[in-house]
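For this view, one protein chain was removed and the others were kept in their places.
Moving on, here comes chain A:
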Amino acid sequence: MAVTDTGRMDVGAKRPSRLFKNMTAKIAAIPMIATALVVFIGCTAWTIYHSFTRSRLLPAPDKWTGLQNYDRLWSENRWLVSIENLAIFGSCSLVLSLVIGFILAALLDRKIRFENTIRTIILYPFALSFVVTGLVWQWLLNPDLGLQNVVRSWGWETFTFDPLNNADIVIYGILIAGIWQGSGFVMVLMLAGMRGIDEDVWKASRVEGIPTWKTYIFIVIPMMRPVFVTALVIISAGIIKVYDLVVAQTSGGPGIASEVPAKYVIDKMFGSQNLGLGFAASTMMLLSVLVVLIPWAYLEFGGKKER
């Protein structure tokens, strides 16, 4: 071997272009990439653009009106009620379904009998559509047919529980139905997370004499962080888009007391044939999601390099 030889065996060989590596995988991903670009980014941009136009039944890209739709949106009482309802419904349902789901999962995780049966029963509402859930709870909360009537028939004549007809608390009536439907799913997610925790950790904490509740709070919950993030994302998506539950349960009533933003958007776009206003409302919804999402994504993924 010559002294000048660098020792490399691939001197004559050319490194293949990175572009053509894993060609099949790249080709297979093209449809999804196209969908993401066209639907998610393209349509979002299109929607935002048209929210600045005077589009009525049909999109009218040439009738530019600036912020007029937004002015009208924020001066409308119905939109303000919708936003307020979403805030109440969202925060309550987020906290309650996480707490209830976690507690149910923790109870099921204690090696109880009939676990499968109970799990199925609790998860069952999740298999129903929101429309069915809404109708069922409309009946259950109906003062003449449901809960109130049952309790009164037991002899408690003055009992009043009539959230769907009371404008002040109607959103909590919807909240009950939403949690009834959603907490089973959160429970299953949490249960899967708990099953992933090494049994030895439980044993170790028992040997050290740490009470069960403390083990859950200081050891299990921190270990389940990824599950909580997943649950949070799924629940939040469900909250923002809540529509059919309201339509089936109250149709936004009494009056406008239980309106939500998604319903506002649909009504404006297809009911009042005012695309521009509907788009302005949906842009506001997107904005509110981004306000939550961007700081979270920054914390979650941005700081990684330093760790």
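In this section, a contact is a pair of C-beta atoms (placed from the backbone, for glycine too) under 8 Å apart; a residue touches a chain by one contact, two chains touch by 3 or more; residues count from 1.
We take it that contacts and distances are computed from a predicted model.
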Name under which UniProt lists the unshown chain, selected from "Carbohydrate ABC transporter ATP-binding protein, CUT1 family", "Insulinase family protein", "Ion-translocating oxidoreductase complex subunit C" or "Cytochrome c oxidase subunit 4B"
"Carbohydrate ABC transporter ATP-binding protein, CUT1 family"
Hidden partner chain, touching residue among A:57, A:201 or A:237:
A:201
Of A:223, A:266 or A:286, the one touching the omitted chain in the full complex:
A:223
Where chain A meets the left-out chain, the residues are 198, 200-201, 203-211, 214, 218-219, 222-223
